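Structure below; questions to follow.
As you look at this complex, bear in mind that one protein chain is not there, while each of the others sits in place.
Going in written order, the chains are labelled A, B and C, and every chain counts its residues from 1.
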Amino acid sequence: MDLNQIYTELIREHNKNPINKIKMLDATISEKGHNPSCGDEIILHLKVKEDTIVDASFSGIGCAISQASTSMMIDLIRGKKIDEAEKIVDIFLKMIRKEIDNKEELEKLGDAIFLKNISNMPVRVKCGVLSWHTLKIALEKVKEDN
Amino acid sequence: MDLNQIYTELIREHNKNPINKIKMLDATISEKGHNPSCGDEIILHLKVKEDTIVDASFSGIGCAISQASTSMMIDLIRGKKIDEAEKIVDIFLKMIRKEIDNKEELEKLGDAIFLKNISNMPVRVKCGVLSWHTLKIALEKVKEDN
Amino acid sequence: MKDYKADFKILKQKINGSTIAYLDNGATTQKPLQVIKAIEEYNKLYNGSPHRGAHYLSVNATKIYEDTRGKVAKFIGARNSREIIFTKNATEALNLIAYSYGMNNLNAEDEILLAITNHHSNIVPWQIIAKKTGAKIIYLDCDKNGQIYKEDIDKKINKNTKIISLSHLTNVFGMVHPIEYIIGKGREYSAITIIDGAQSVPHMKVDIGSLKPDFLVFSGHKMLASMGIGVLYGKLEKLEEMEPFLSGGDMIEYVDLYETSFHEVPYKFEAGTQNVEGVVSLSAAIDYIENIGIENIETIEEELLKYALKKLKENKYVEVYGGEDLSNRKSLLSFNVKDVHSHDVATILDNNNVAIRAGHHCAQPFIKHMGLNSTCRASFYFYNTFEDIDRLVDSLGGVRGVLGYGS
Partner (left out) sequence: MKDYKADFKILKQKINGSTIAYLDNGATTQKPLQVIKAIEEYNKLYNGSPHRGAHYLSVNATKIYEDTRGKVAKFIGARNSREIIFTKNATEALNLIAYSYGMNNLNAEDEILLAITNHHSNIVPWQIIAKKTGAKIIYLDCDKNGQIYKEDIDKKINKNTKIISLSHLTNVFGMVHPIEYIIGKGREYSAITIIDGAQSVPHMKVDIGSLKPDFLVFSGHKMLASMGIGVLYGKLEKLEEMEPFLSGGDMIEYVDLYETSFHEVPYKFEAGTQNVEGVVSLSAAIDYIENIGIENIETIEEELLKYALKKLKENKYVEVYGGEDLSNRKSLLSFNVKDVHSHDVATILDNNNVAIRAGHHCAQPFIKHMGLNSTCRASFYFYNTFEDIDRLVDSLGGVRGVLGYGS
């Protein structure tokens, strides 16, 4: 395994300068996600207006992979409609489970496509998918409230 | 191992014709001995007058070794003084534990000396010593009551 | 027949000039080279602490452990590998159910229905729970062959019955109990059913998917695997509502000073460092069994049982228990020799390197119920041969002589 395929330039950047790691005081929902066996813990903040995620950010503690993955995800879903965001989450989780290979689909993941390699690291997969699962749960709650 | 060293003529006889296996209605003490892992169960009946075992018998269920050993023991202690009987028990248990080799001492065991070979059979030792332990306990009770 | 013993070195070695006719498989089975090799390989190449580390050996150990969970699920026809919990033996599995389910779900009106044929491991834990909860133990009766029967089952199951626990295949007389019927009855009365598969799973097809019990337990060492590894199958929804039993490392989510949240099923029930080595052996054992085919094992043992019953009948001093109907008998048989205690029989047979078991077989209530003091038991596995049985029968022929009885 080449470490550079895991700790890519992008992951390093998102980890070192987590621009999306900031508390959001006017969030419409703040959803906690955790990974007890690792100790990773994030809180995902979303500001949703009607069916659009107008802003997103996160706080919490975790390894580089979970921090970067969260940050990339936020870049990707900010401004997106709820159902679009859900589709992206779906594609991401499928990519990690190696259930998808369609290039066109994968391109919808933007930078997050570079997280593909963590699917080869059983113990780190959980770090990579934590925020995506958390987003999924948060969006379901939002829809229920609507 | 030669089976004939275990199932000796004497053991066969005592097992087949357990002349000492008979309930005693006027026993001064009836002591139960058991061996849960085997299922052996004997009741030792003693008639003690002052410090003498004037009669003894047993009832119960068990393998040939426990039945014969009990029967031989009874032959040996019938009519003996309590302290003599206790000495004999002591010699017997020492013989089984291979802690004694003194011929003179061993001869006090009479026929029971032929049980010596069971000390080489870990799983059957318990069968052989059951009644002797039971006798020891019974005699202690008798002494306490005196 | 194929010479399966080629894989079992322990059965090929000579002790004082002869091999061992090993007929104590109900107590524990021997391990084929394939299992022994799998253990060795694990220890030489892959050993690590599962679930806890990010390094190569730990990742490997985790994978082996979790893959085997899936293999066990498939082997018994469970849909979800999360329904498989590893324990140290069948006994621990039964205790887990008793403490975790029984202790928290029973009260003084409730009844626990056991079969009189049960193994101590499926009686004593219930006595303890009954004492602590006030629940009542009721026993299913059996007929003279050691088989339970419908009229009695129908009579004893009622709306107070909360737990039904019994052997699939009994370990003294080798009776296949009508568990489909009982599980159905249990469902009708909303009682949970616990199947003790310690004797059945190694010897016959057991399919959770069609039987649908709430719980099933068995031990690895009775099916070619190591000692120290057992299995509890539980319906997911039951396991999820249960409290943990053993607690400590790995079964937790968050531990605070005074409160703990628990990990999900199945981890919730697996406290401390788990026996990966045992799991490896179970994995290799299942491969071995599936390679032969469990149906073939059933067929081989049927032949062995039939042959043994026929031959034993020829000795008029041997009384074999369990009756003539072979359709509900499997893999083992009990007998006694006239005038001779079972322990003497076992000792005399051991002298000929014929290994059987004597005594109460951890089933004192059953033995007593049958009016017996003890029995001799010969229990088979697929590697046994007609020759093993001939040696049993021949040795038995000499038993009464050794004790000085006319033949």
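Here is the rule we go by: a contact is a pair of C-beta atoms (placed from the backbone, for glycine too) under 8 Å apart; a residue touches a chain by one contact, two chains touch by 3 or more.
All of these numbers come straight from a predicted model, not from anything done at the bench.
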For the chain that was dropped from the view, give me its touching partners among the shown chains.
A, B, C
Of C:102, C:125, C:234 or C:322, which one is in contact with the hidden chain?
C:125
Pick out which of C:106, C:231 or C:355 touches the chain that's been left out of the picture.
C:355
Touching residues (missing chain, whole complex) on subunit C
9-10, 13, 15, 20, 22, 24, 27-28, 30-31, 35-36, 39-40, 43-49, 52-58, 88-92, 94-95, 119-125, 127-128, 130, 137, 139, 219, 221, 226-229, 246-252, 254-260, 271-278, 343, 346-347, 349-350, 353-359, 362, 364-365
Hey, which subunit A residues sit against the chain that's not shown?
1, 3-4, 6-7, 9, 12-13, 15-16, 37-40, 61-65, 121, 123-124, 127
When the complex is taken as a whole, what residues of subunit B touch the one chain not shown?
36-37, 122-124
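The criterion applied here is as follows: only the chains that are shown with their structure count from here on.
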Greatest Cα-centre separation from subunit C belongs to chain A
Chain centres from averaged Cα atoms put subunit A and subunit C apart, in whole Å, by 48
Whole-angstrom distance, CA centroid of subunit A to CA centroid of subunit B, is 81
Two or more partner chains touched - positions in subunit C
none
Check: subunit A positions touching at least 2 other chains come out as none
